[in-house]
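Here the complex is missing one protein chain, while the rest keep their positions.
Letters A, B and C mark the chains in the order given here, with residues in each chain numbered from 1 onward.
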Amino acid sequence: MAKAVGRGIAAIEYPTGMNQNGDPSQAWIKLKMDGRVDVFAGTVDIGQGSKTVHSQIVADAIGVPMDWVTMDTSNTDSSAFCMGTFASRGTFIGGNAVRLAAEKVRSRILEIGGELLEVDAGDLEIADGEVHVKGSPDKKVGMGDIAGFATFVKGELISGQGTALKEYATLDPETGAVTVPPHSAISYAACAAEVEVDTETGDVRVLKMSQVYDVGRAINPTMVEGQIEGGAMQGLGLGLLETVYPYYPSPDHRGSGYGSYFVPSMEELPELECIIIENPSSDGPFGAKSIGEMANNAQPPAIATAIYDAVGVWVTEMPITPEKVLRALRAKEEGRPESRTDGKYIRYDEELSINAVASADSAVLFAP
Amino acid sequence: MKVVGQRLPRYDAGAHVTAGTRYVDDVRIPGTLWAKALRSPHHNAEILSIDTSKAEAMEGVFAVVTHADVHKNVHGHIEGLGVPGDEPLLAATHVRYLGQPIAAVAAVDEATALRATEAIEVTYRELEPLFDIRRAFEPNAPQAHDNQNWYPDFEGQMDRRQIRKGDVDWAFEQADHIVTGVYRPYPMEHVPMETQVTQVVPEADGRYTVYSATQAMYFSMGVVAAHLDWPLNRLKFIGGTTGSGFGGKVDTASETITVLLAVKAQRPVRWRWTREEEFLCSSTRAGWHMEVADAITKDGWILGRKMLTLHDAGAYSRFSPYGVTKHSFHHTGAYTIPNLEFNGYVVYTNRVPSTAMRGFGVTSVSFATEIHIERCARAIGMDPLEFRLKNANRLGDTSPNGVVYTDPSTVPVVKAIAEATGHELPADYRTMTAAMRSGDDLPEHLVGQLGNPEDH
Amino acid sequence: MSIEFTVNGTAQVVEAEPLTPLLHVLREDLSITSPKASCQHGGCGACTVIVDGEARRSCLMPVEAARGTAIRTVEGLAPAGGELTPLQQAWIHHYAAQCGFCASGFLMAATAYLEQGGTDDRDAIVEALGGHACRCTGYVKIIAAVQAAARGETFDLEETAVGANTTIKGVER
Partner (left out) sequence: MFGDGDGTLVVGGGTIVVPNIQLGFERPATALMLHRAGLGGIARDGGRVTIGAGTPLAELAGLPDPVASCVAHIADGEVRRQATVGGNLCAANFEAPRGDLQGVMIALGAHVRSAGKGGERTEPVEDFLAQRAGRLVLDVAYDEAPGAYAYLDRQHTHEYTALAVSAVRGADGIRLAATGAGPHGLRLPSAEAKADDPEAAGRAALADVQLADDAVASAWYREQTLPILVRRALEQLREAA
C-alpha cells in the first residue's frame, strides 16, 4: 500500500454584500422605560450568529451591557426590512444598520442626559448603562432614569432607526465597468492543505489545513473560528467528496440520501490551524469585513495542489474523487504528459477542453 | 465593558442545548394539514393534461392546487435586478427537470397527501433532454428551456457577461508564455440539517401567518406576494431562526405553494420536504466549465487573462445571471491583472435549477484560478508563493470592473500562510506590504498598467 | 395499537401503527420536538434519543420496538429552569452549536457516551459520534465540548472558550 504526501497553498478574496449593491438592511431600536434596549431587525440567523453579533454591536454603540439588549428578528410585522442572510452581508450590512440605529438612540440619550445633568450633551459619555460627565464619573444619571424621564415626563419614546444601503452599481454591458464599487469591503484568506494519497486506489485524506483569514475585525472571535472551521469542512467536502451528479453531466445515479451523498463527518476532520488577521475595513461596523461565504473557497484548490505535490497529477474537476485521481495516475503511467508546449503556449487539460462553444461566433468566445 | 471583540456565548446557545429553539417544524398548531407535491417524472416533457379530480375526491384531502390557482405563475425572484422571470411556480405547459412541482395537495396526514399526489393524472409528451452545457450551443442541441439554451438578458441586451479591460491582445503578444487550462466543479447540494419547511396559518382577520425557514424573510414575503398579487400586509412572516441554509433557503421553494394550499383549504398547512426531496429536487450549487488562458512573462508577471465560463443554471435562471456577474467581477482572484477578456454564459440544462450556495459565483473561480496560478508559477520554475506575492493586488490597483482596491490583504495573508507552513521567502518578498510591490522594479511595460502610484 | 413507554420519566400511552417511527410518535403525537426530522433514514443523527440507556436513531426505530422502554430526550436532560448538565454547559462554552438543528441528536448521543464511561479520548468520541452530521461547525468545537464534559470541567457561561490552535494578529499596512 503506497502512500504519498503533499502540500498545497491557495489564496483567495471575497466581496462583502450583494453583487452590485442596492440591497438595504434596516433596523430600529427602542428603549424600555428602565433603559433596556429592544432591537428589531429582519436579519435571519441561519447559525452564523447574527443575533449575537448584532447584540454586541448595539451594546457597544450605545454603551450598555450585552444582557440589556434584546434582539427581535422574529417577524415581518415588528422588524424592519432586511434583504436577507446571503452574500456575506449579515455582519456588515445588517450590522451597520443596527449600528446606525444605535448611534441615533445614543445621541438622544445623551441629549436627555444633558437636560437632566444640566450639562452640554457633548460633554457626556455612556458606559455600562450610565451617562456621566466626561472626566467626572460621579456626576452621572442611569439610563433607566433617562428612559423613565422621557416616557413619563417628556412623553417621548427614545428610539432610533438605521438603514445601511450602498448605491446600486450600474454596469457597462460591453466592458463590465461599474459606476460605483459593486460591493463593500473585500475579505482575504489563504489555506495550506496537507494530504495523503493512496496511489493504488486514488483515495485522498486531508491531514492538516492551516488557514489565514483577514476579517477586518473579529467582533466575536469564537464565531469567526466557527465560520472558519465549518467552512474548512465544507471546503473539504467540495474538494473531495460531494456532488449530486457523480457522473456529471449525466444525471444518472444521483444519490437521494446520506448513504450515497458524502457529507463530511468527524472522521475526516483534519488538524486545523486558524490565524485571524485584523486589517480593518474603512466602512464596516467596527472595521469588520465578512467571513461567511469565503470560508469554503480556499480549500479545494489547496487540496488539488497538494495532490499534485504528492503524486504529480492535476485533477481539475471537483470533487476530486478517488476515481478521478486514479484515472489521472493511469494516464501518467501511460506516459501522457501533464501539459503540451506549443510555441509559447503551455496547454493543460486538452482532452477535457471543448473547442469553445459550437455557436457561430465561437472564435470570438475563446481563442487564447 | 466593551463587548465587540469579546468571546461571548451565542445569544441563542441556551435555547439550542435545551431544545428551546423553535424551528418551523416544531411549531404545533391544531388541525394542521400536511402538504405534498406531485413532481415531474421526466427531465424534459410537454404537459398535455392535468387531471386532479380523483385526488380532490379522496377522503382526507382538503386542497389540490395547480398552475391555474396562481395569479402570477411566472415570477422572477430578482426581477428587480433586471433578471426576468422564466420559471413557473407550478408547471403549466412543460416540465424542464425531474422533480419539478406540477401540483400540490393538502391532506389530513402525510400518507394521505402522498397517495393523493399519486392520484393526480398527468399526461406528457417526452422531449429529448439536454444535460451537457458544452453541447448547448450546437445548432441541433435539444431545447432545454422555453427559449434558447442560454440566458439572453444581461443588462437587458447581452447574451453573455463580458469584461473588457486594458489591451488583452497586446498582453498575449508581449507574453513569454501563455498557459491554458480547463476547470470543472460539479454541482453539489447544500444539505442544510433542516429541510425546506413552511407552515401557513389562515388568521381570522384574513391575514396569513407564514412560519418560514427562509434565509430572507422580507425577500420571501415579496416573492409570495408577487405570485399572489397581494399587498404585503396580508402576510406575516415568522422566521429569523433556521436550521442552516448555506444559500439554498433563499429560493423561497416551499412558502408560496403552502400559502396557496392554506388559502384553498382554509386550514393551517405544513409542508416539510423529505431529505430525498432535498437531494433530488432542491436547487444545487451549479456545475461550471471554465477555460483560462494567462499571458505571463518569464519572470512571473501576469500581463493578461482570457477566460470563458459556462455556468450550468439547470432548467431556469433563478439567481444564475447574478452569480455569473459576481463570478466575472472576481475572475482575477486576489491578484491584479491589467488586461482582461472575460465571457460568461448562463446555460440551461434539464437538471434541477442551481442557486446560490456559500461562495456563490466565486468558489468556482477560486478553484480554477488558484490551480491555474499554481500551474503558471511552476511552468516558469518560480516559487508559487512568490508568484502570488508578485501579482498580489495592492492599494490603488483596480479590479476587473475598474474599482480601486482600498484595503487589499493578499500580501499579508500569503505572508502569514508562508510563515505558518515554514515556507522561506527571499528578503525582498518578506518586506512586501499591501502598498509596496517587490524590491525589483516594475517592468517597463507594466508601468501605468498597475494602479499603485508608489511603484511608478 | 396501544403502546406504552416512558419519556423522561413520564408514562405515556400512544395509539399508533406498530411500524410508525418512534420519531414521528414523539414529535407529532407527544409534541416532544427535540429529536428532529432531518433525514428520516438514519443518515444524520438529528433524531437520536436514548432508549433504555442506549443512543438510538428514533427515525429508524418502529414504535412497537419501544414498547415498555424508558426513553430520554433533550427535554429531560436538565429540569425546567434548573441547572444545565455539564455537557450542555460545555456545548455553550465551546460554541458547539451554530444553527442548533443537530444539537439535540449530538447531545443525546454524547450523553449516552459519557454515561457509559466515555473518556476525553478523541478517537473514542469520533467512534461514538462519527455518524452524526453537523453542517455548520466542522465538528472541532463539538469534539472539544464532549472532551471537556468527559473531564468534568465546569464553565463560566458568560464567555466562550478560546479556540484551540487559533491566533489573532493585526497587520501592517
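Note that in this section contacts are C-beta pairs under 8 Å (C-beta built on N, C-alpha and C of every residue); 3 or more make two chains touch, one makes a residue touch a chain.
Note that the structure is a prediction, hence the values are computed from the model and not measured.
Counted over the whole complex, the shown chains touched by the missing one are A, B, C. Check C:A133, C:A149 or C:I168 against the missing chain and you find that the one touching it is C:A133.
Interface note: of A:S78, A:S159, A:T179 or A:T201, the residue touching the hidden chain in the full complex is A:T201. Checked against the full complex, the candidates A:F86, A:Y188, A:Y213 or A:F262 give a single residue touching the omitted chain, namely A:F262. Among B:M58, B:A92 or B:L114, the one in contact with the hidden chain is B:L114. Residues of subunit A that touch the chain left out of view are 1, 200-201, 203, 241, 246-247, 252-265, 267-268, 322-323, 326, 330.
One chain is missing from the display, and on subunit C it is touched by residues 18-19, 21, 24, 40-45, 48, 54-57, 59-62, 64-65, 109, 127-128, 130-133. Residues of subunit B that touch the chain left out of view are 110-111, 114-115, 274, 276.
In the analysis below, only the chains that are shown with their structure count from here on.
Centroids of subunit A and subunit B (each the mean of its C-alpha atoms) stand 15 Å apart. Chain centres here are Cα averages; for subunit B and subunit C they lie 32 Å apart.
The distance from the centre of subunit A to the centre of subunit C, with each centre set as the mean of the Cα atoms, comes to 28 Å.
Shared contact sites, meaning residues of subunit C that touch two or more other chains, fall at 39, 41, 43-44, 95, 98-101, 133, 135-136, 160-162, 169, 171, 173. Touching two or more other chains at once are residues 6-10, 12, 191, 242-244, 246, 275, 409, 412, 416, 434 of subunit B. Interface residues of subunit B facing subunit C in the complex, by the touch rule stated above, are 6-10, 12-19, 21-23, 25-26, 28, 191-195, 242-244, 246, 272, 274-275, 395, 409, 412, 416, 433-435. By the touch rule above, subunit C contacts subunit A in their complex via residues 39, 41-44, 95, 98-101, 125-126, 129-133, 135-143, 160-163, 165-171, 173. Against subunit B, in their complex, subunit C makes its touches with residues 27, 31, 33-34, 36-41, 43-44, 46, 73-75, 77-78, 84, 88, 91-93, 95, 97-104, 107, 133-136, 157-162, 169, 171-173.
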